[in-house]
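Note that this complex is displayed minus one protein chain, with the remaining chains in position.
Letters are used for the chains, namely A, B and C, taken in the order the chains are written, and counting of residues starts over at 1 for each.
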Amino acid sequence: MSTVDAASAKASQARRNYSFLFALTLLGLLVLLWVVLAIATPNFMSDKNISNLLRQGSMIAILAVGQTFVIITAGIDLSVGAVVGFTTVIIALLINAGVPVWLSILITLLVGLGIGLFHGFGITKMGLPPFIITLATLTSLRGIGLLITNGSTISIENDDFTAFATKDFLGIPSLFWMVILVAVPAYIFLNHTRWGRYLFAVGSNPESARLSGVRVNAVIYLAYALSSLFAAFVGVLLATRIGIGNATQAEGWELQAIASTVIGGSSLFGAVGSVHGPLIGAFILATINNGANLLNVNSFWQRIITGGLIIVIVYFDQLRRRGR
Amino acid sequence: MSTVDAASAKASQARRNYSFLFALTLLGLLVLLWVVLAIATPNFMSDKNISNLLRQGSMIAILAVGQTFVIITAGIDLSVGAVVGFTTVIIALLINAGVPVWLSILITLLVGLGIGLFHGFGITKMGLPPFIITLATLTSLRGIGLLITNGSTISIENDDFTAFATKDFLGIPSLFWMVILVAVPAYIFLNHTRWGRYLFAVGSNPESARLSGVRVNAVIYLAYALSSLFAAFVGVLLATRIGIGNATQAEGWELQAIASTVIGGSSLFGAVGSVHGPLIGAFILATINNGANLLNVNSFWQRIITGGLIIVIVYFDQLRRRGR
Amino acid sequence: PAAAEEVTIPIIVKDTTSFYWQIVLAGARAAGKDLGVNVPELGAQSEADINGQITILENAVAGKPAAVVIAPTEFKALGKPIDEAAKSVPIIGIDSAADSKAFTSFLTTDNVEGGRVAARGLAAAIKAKTGKEAGDVALITALPGVGSLDQRAKGFKEELAKYPELKLVADKVADGQATTGLNITTDLLTANPNLVGVFASNLIMAQGAGQAIAENKVADKVALIGFDNDDKLVGFLKDGTIAALVVQDPYRMGYDGVKTALAASKKEKVEAFVDTGANLITKANMDEAKNAALLNPKVK
Partner (left out) sequence: MSATHLATPEAAPLASGDIILELRDLEKRYGPVLALKPASLAFRRGEIHAIVGENGAGKSTLIKLLTGVIPRTSGDIRWNGKSVSLATPQEAIDHGINAVHQEVMLCRHLSVAANIFLGDETVRFGLLQKRDMVRAAQAILDDMGFQLPAAAQLDSLTIGQQQLIATARAAKRGTKFLIFDEPTAYLTRQEAAQLFTLIRRLKAEGVTIVYISHRMEEIFELADRVSVLRDGQMVGTRDIAATDDNELVALMINRTIEQIYHKEQIPFGETLIEARHLSGKGFSDVSLSIRRGEIVGLYGLIGAGRSEFALSLFGRNPKTAGEILWKGKPVSITNERKAIDLGIALAPESRRDQGLNLNLPIGLNLNLPIYERLTKGFVISSGEEARRADKQIRDLSIKTPSRRSLASSMSGGNQQKIVIGKWLNHGADLFIFDEPTVGVDVGTKAEIYRLFAALLKEGAGILLISSYLPEVYELADTLHVFRSGRLVGSNPFHGASHEEVLAEAIGV
């Protein structure tokens, strides 16, 4: 036995180092990108550009964290992009209607929450596949938003609100502070609360979770509610950044969010995921675009390179994992 | 034991009736839509509109069948839309370069095949999740296509080729004949050949398939090769239909194809799928759009309705299944 | 390095994937060559991607250029970012306006005017086909939430109102796909037997609509007006599938944009506002030198 114990001790040791290493690896790849770019173009490391970069990655990062909760339960939320666009309209209308900003934000977040609960309902009570119910809301929400605005754009008449996105605090852009504001509780929630554990349990084997007394349906409601809530929050941030409400905004952001999550090491088959992963994933994508712009890469090449880099990065990540 | 024997016999019996019934149900929903529309607008049942409808549904239908092969293996192919757009460019260039049409088509299909094989390689050899590798090609292919065309549209200088899409044969539009041309072999392949069966086996339990000596990797290559091949074929059809090569075309068609497949009863967790399902699914979506146009429904309402109907249809389908 | 000495003037368009903007970029490229200026060609991937364009503007300014030429994708949204950018470099606006006083100079086609031109052209074409300015007409917009397209629709409807006999029976918004434009037009033809005119308000929609007109062989009954141009549309114009094209002068916008920017960066006096105009080109006048030049810009 003792031999096994010794061995096992080493094993778990290794595994712990590993998961640490993996996080590091992705971070490493991000840092690598930065170093390369810093050498390639003088402007990259300028404070101005770094804060641009942080601003540009923030919104997808937050979406990706929300998406991760859903993906851990082996689900998927295609609606987040549409929710972002839709909520920019909601908050624009509220603010222009003279509702106090804090209240407008609160209501907008509640709208997001409602959408998420509807997804939960569709999945648990109506038995719809997550892909379908969220695809349906994706389609419908854009329609509703366009209907409300009659396809036009609502300019937000409140400069304090629209100024927020450009503000800095301690030299760090306000938008990035919002990422921190979301990520820290998200991390605690996922890794240090029972509901976090339940997300994994449901994603791994709902039947076993259920027979262990986990309220599986409640967990699913929770996951989708959080995803939509985060999306609504991003909607608020986007509204401050572009100063308008427009239902067609954030098109395709769901794919970027899912990509960030998967790049960050989550499995679409559930039960695997973290909070730091999607954050790093999102900023890897943001860095690629930012760098390409600074290097004045032709925007067509930019797409090609993005695709290629996604493959390379995830491939290296795979290698690490096999290394287990 | 005889009781159990009987029991299970009944069970499978039931299931067979069921799958028949289910096909009927979806078809029923489609017919229902048609009846409603026929009553709502005189123009709907006109030969002209029916053949328009058949034309409009054809391309997504073919994509959906290809997608089904992938989904049965518990995979997903996000690249099909991009492949369609990309291949319109390829065939446009070839034909304008004076390459004989048959040869141009052949080369285009081979290009599609190559893309599919690349996906197979990424998944089996590089260990990338299907979502990631196909998302990456989606991004890159559009880039390459735009680079080749410098963002412009190539108008195809060959009237026989571009005339094809508008032709009829036995009063049925040529495009719909293409659906039949694809669906019949696809049906035989999926239900009456060992490779078709292996698709299900791999989707159901790859380990078990492997233990039985099934070459799992080969099966995966096959699924993605077929999906991309079908997409390339749709690219050819699209080129004949709109008479241009343009890399940005067919954007979002991957989601429509996946939706059709899932509406058609496939499970994104694999091992469940048919050929008739996605076909019906695709024509349900086509009917919704065609009907909305005829009834001159506001474009924004159209989106809302589409989303709603998707939920309703899949919900009823779920009910049937629970009825099992 | 080398880039540091030579003057850099990035040009930011709305959507690099559309041919129209490629012409603008071509003009800018030519100006760059003629004036010995380095002209990075930037732009979002879709005209609806406002956040994308803001991001690109931020990045461009971070590159410390001599000036920036930009086609603001949304009036209000780009206002603040442009004010912000203008603090460090001169900003030259092209094609569309933005909610900012900070532009050093401004070269634009008025898209509302473009819509009006289309309406007049449509009325004329209908008269030519049916002998009277009467009947049902339809408007097809490529994408919702795109400033320039909304302005064209606005202008088109305002002007159309001046023709009491012309009834706008359908105002469709597609998803940016030629195939969708084709399907919509086909269905409109089915649904409205006495449809006499269609305005497809951008390149891709015109391609789809044109295909539908050709497919249903109704060119003699239904007048189609397109916006912007490429080989395909010129082909349609030649064979009469399309009655007329509203054509702006994107090449000049690009060229003069960069030229003006260079001047501005050297603190020279520049024209504050230039209208590059929108022209109606029909089969009849397409061979006039000016129009011929507009119809085949020197892109490559």
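We adopt the following convention: a contact is a pair of C-beta atoms (placed from the backbone, for glycine too) under 8 Å apart; a residue touches a chain by one contact, two chains touch by 3 or more.
Note that the coordinates shown come from a computational prediction; the quantities given were computed from them, not determined experimentally.
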Just list which of the chains on display the missing one touches.
A, B
From B:L27, B:L147 or B:A271, the answer for touching the chain not displayed is B:A271
Residue numbers in chain B that touch the chain omitted from display
1-5, 7-9, 11-12, 15, 188, 192-194, 196-197, 200-201, 203-205, 207-215, 271-272
In the full complex, which residues of chain A touch the absent chain?
1, 3-4, 7-12, 14-16, 188, 192-194, 197-198, 200-201, 204-205, 207-215, 271-272, 324
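Just so it is clear, only the chains that are shown with their structure count from here on.
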Can you give the shortest number of steps from chain B to chain C, where adjacent chains in the path must touch?
1
Chain centre separation in whole Å, for chain C relative to chain A (CA means):
35
Per-residue multi-chain contacts in chain A, two or more chains:
146, 151, 298, 300, 303
Mind pulling the chain C residues that touch 2 or more other chains?
16, 144, 173
Would you tell me which residues of chain C are touching chain A in their complex?
10, 16, 40-43, 45-46, 48-51, 54-56, 58-64, 74-77, 79-80, 84, 99, 143-147, 150, 173
List the residues on chain A that touch chain C in their complex, please.
43, 46, 48-49, 52, 55-56, 59, 146, 151-153, 155, 162-163, 166, 238, 241-244, 246-251, 289-290, 293-294, 296, 298-300, 303
In the complex of these two chains, what residues of chain A are touching chain B?
78, 122, 126-129, 131-133, 135-144, 146-147, 151, 255, 258-259, 262-263, 267-268, 298, 300-308, 310-311, 314-315, 318, 322
